[in-house]
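Only a single protein chain was left out; the remaining protein chains are all shown in position.
Showing chain A:
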Amino acid sequence: MRRIFLLGLAATCIAFSSPALSKEQLILAIGGEPEQGFDPLLGWGQYGSPLFQSTLLTRGRDLTPEAGLATAWTLSADRLTWTLTLRDDARFSDGTPLTAEDVAYTFNAAKQAGGRADLSALNKANVLDNTTVELTLSVPRITFLDQLMTLGIVPNASRTHGYREGYGRQPLGSGPYRLIEWQEGEQLIVERNPYFHGPLPTFERLVFLFTTEASTLSAAHAGQLDLAAVPPALATNLPSHMKRIVMESVDNRGILFPMQPVTGELASSGAPIGNNVTADRAIRQAINLALDRSTLVNVALNGFGRPAFGPADGMPWSLDDEAFASPDSERANAILDAAGWKRRNDGLRYKNDQPARFRLTYPASDTTRQLLAQVSAEMVRPLGIEMQPTSRHWDEIQREALHQDAIVFGFGSHSPQEVYYLFHSQHAGFGFYNSGLYSNATVDSHLEAAQAASGAEDANHHWQAAQWDGNTGYGFRGDASWAWMVNLAHVYAANTCLDLGELGVAPHGHGWPITANLLEWRWTCD
C-alpha cells in the first residue's frame, strides 16, 4: 500500500513538474532553409545555432565565450596559439566519441573549403592528445575567437560516417538534434540526439516548414504552426491562439552602393560592373542624409525596429555618433549642387548628361525589403534622384545585379568580423559582403589593426576608426559606401503554450537565430 502511495506521489510530482511531456513535436516556419545544406565548413551555423553540430565555445547572453565542447581554453602570449581542452563525454549522434581528431579535421578542412568561416589566419590545427587540440595562427586575429563559437565540429573524413561530399544533406554532429528527413523546399524533420552531452531538449521532434510569407501566415491562422516568423509589416494581426514574440537583433537593412564607375569591365557572369551614379560620393551622402529612418521603421517595419546608421549600431565596435535625428534635405541638396549634379526640367538631376537614376534591387520574396526599397525611393525623389525599385530573384541578383545595382541587403552579426568582410578590399567581389567593390587603403589598415589588436578594447578603437577616423572611413561622413536604414526586431508568432525562455539578441536571420536557446524551450499547457 505504501509502495502504491509512493508511486502515485511520484507520478503526480512528475505530472506537475514536467508539463512539457504532453507535447512531443513542434512545427516551426521560421524561414532560413540553407541552400548549401547543414555543412559548417560551407557556412552553416555562422548566423546562429548549428542545431546538428556543437561548437567548441558558445556565446553567452552578454556575447562573452562560455564552455561548449571545450571546457578550458588559453591563448598564448604572442596571440598565435590557442590550446583547447575538450570534454571527454561528447558523442556524435551515431554514438561514436568526438575527439580532438575531429576538431583538428574540422578547422583544417574549413580553412581549405573557403566557406563563410574565415580561417585565413589559421596556420594549422594540431592534435596534442585525445582531448586537447592546438590551433596555431599565422598572424594574431582578434575575431578568431568568434570561429570557436560558430564553427560546428564535423566527424573527420577517415572515420566511419565521416565528413564527405554531400555532408550538408546528411549531417552527422554532436548537437542537440539529428536530421531525420529533409525534403528540400518543403520541410525538415529533426529528432533529439540521444547522445547529446548537454541537457536533453524538451521536444522530441521539430518539423521546420519552408513556406512563403503568405503561406506561413495562412498556416499560422489555421492553427498548424507552433512558431512562425512574421514579417514586421504583417505582425499586427496575429491569430488569437498565438502570442507575439519580439526578439531584439543586430540585424540591419541598408542600401549597398556599387562604388566603381562603369569601365566596360564584366563580372564572371557577364554582367557589367559599376554604376556611374552611385560611384559619386555626393549621391551616396545625399541619399544617406535624405532618408527619414524613423518613417522607414514605422512604414516598412510597423514600428518593430529602430533607425540604423551603421552595420553594427549599439555594438562596442560601432561609432554611434553617426546617427542623426531627422533627415537633412537642405544639406543633401547642397552636396549635390556642389558636386555638379544640376536639376533639369524633368525634376531629375544630371551631371554631364548622366541622369541621377539607378536601379534599387531587392529580393522578390521579401516584403520588408520591398517596402524599404519603395519608401526610400520615394524619400530621395525630391532631391532629384530616381532610385528605381526593381524586384529580382536571388539567383538573378547574384548573376546580374551584384556589382552594378544598388541593392537592399541585410547583415548583422555578434562579431566585428562582419565589418571586416563588408569593408575590407580583400573581400571585394567575393560573395555578397563587399559586392559593391568598396576599397579604401586607410580603412583597410584600420581593419587590419583591429584584427591584430591585443584586446577587445584596443580592437574596438580601430573598428571605430574604420568607420570614421576624422578624415575618412566607410561611414556616411567618409565614403558613405552604404545607406543603412533600419534595425529589425525579429517578430514571431508563437503558440500561447510555448515558452521560449529568455531570448538573446539575434544576428541576421539566416540560420534560425531564435533556436539559439532551444534547450530552454518549454510547453506550458497540459
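Throughout what follows, contacts are C-beta pairs under 8 Å (C-beta built on N, C-alpha and C of every residue); 3 or more make two chains touch, one makes a residue touch a chain; residues count from 1.
Throughout what follows, contacts and distances are computed from a predicted model.
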| item | value |
| --- | --- |
| Among "Cation:proton antiporter subunit C", "ABC transporter permease", "Stage V sporulation protein AC" or "Sarcosine oxidase subunit alpha", the UniProt name of the subunit that does not appear here | "ABC transporter permease" |
| Full-complex contact with the absent chain, from A:295, A:398, A:445 or A:472 | A:295 |
| Sole residue of A:174, A:211 or A:390 that reaches the chain not shown, by the stated touch rule | A:390 |
| Sole contact to the chain not displayed, among A:370, A:439 or A:481 | A:370 |
| Residue, one of A:159, A:221 or A:461, that touches the chain absent here | A:221 |
| Contact footprint on chain A, counting only the chain that is left out | 213-214, 217-218, 220-221, 231, 233-234, 236-237, 295, 298-299, 364, 367, 370-371, 374-375, 378, 388-391 |
